[in-house]
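The structure follows.
Heads up, one of the protein chains got dropped from this complex, but the rest are sitting where they should.
Let's look at subunit A:
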Amino acid sequence: MVAALPRWAALRRPLRARPPAADPAPEGARGAELSVEDVSHAFQINGAPLPVLDRISLSVAPGGFVALLGPSGCGKSTLLRLAAGLEPADDGRLVLDGERIDRPDPSRLLVFQDPTLYPWRTVRGNVAVGLEARGLLAQRRGRIDEALGLVGLSAFAEAHPHQLSGGMQQRTALARALVNDPRLLLLDEPLGKLDALTRLALQDELVRLWRRSGFTALLVTHDVEEALVLAERVVVLSDRPARIRAEIRVEAPYPRRRDDPELVRLRSHILNILGHAA
């Protein structure tokens, strides 16, 4: 990982140098292009293979936002773990900006469904983990406060995770990823366990962070509306083993209104594909 650092470090532009949040001009330059090429994957369960992904191909443009929508257990998390480099794919390739993904790297970060914060570290300590692990803490300490500010947790920097609400924990997990300036952010149902109101707020926040930071985003969700509010493109997956059933472009401009007629129309379209009358 350290060996990959110089290339990665040269490409990243510090958040500080960007225009303030008031100017929401999207920046695509930092995001990397992800392509998933003909990927199949299976797990062994009691000696029998359990096929989970079946020849998935999709690509996300630099700075793009794609949502993966599919029934639970179909293999969405598995696809994200492959993209994060946590496991090798059985078949096919995953490529980031022309480079094959074969191990974890801080340029591609995964935000898990559970915030998985370290309970023995404060919020600040948790956000610092990535910089600390790569020996960049002294250089970029300021980035931590910046990231905490971005997710609205400056006042809780010294709190421990158990003192936070679920939404605050998830925002900490987001800050922990953002502080590393990822070029690809993989989001595995990051808002799945939150209450409805917190979820709406964090969806808006996610759009804002994405537009401001310019990373490429691949979001897994089982919430059709969430996919439509956030993503430029929604990829609908089938039951296990996951295959791509449909890809829907969402043209509505950001920030989106949930009652936008276009989104409402797409919503019933997608629900139809998933086999539910809207």
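Here is the rule we use: a residue touches a chain if its C-beta (ideal position, glycine included) is under 8 Å from a C-beta of that chain, and two chains touch if they have at least 3 such contacts; residues count from 1.
Basically, contacts and distances are computed from a predicted model.
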{"item": "The complex's invisible chain, by UniProt name, from \"ABC transporter permease subunit\", \"Electron transfer flavoprotein subunit beta\", \"Pyridine nucleotide-disulfide oxidoreductase\" or \"Acyl-CoA dehydrogenase domain-containing protein\"", "value": "\"ABC transporter permease subunit\""}
{"item": "Residue of A:37, A:97 or A:132 in touch with the missing chain, whole complex considered", "value": "A:132"}
{"item": "Chain not shown: contacting residue from A:42, A:159, A:200 or A:273", "value": "A:159"}
{"item": "Residues belonging to subunit A that touch the chain removed from view", "value": "1-2, 84-86, 104-106, 108-110, 112, 114, 116, 118-121, 129-130, 132-134, 155-156, 158-160, 162-166, 168-169, 176, 180"}
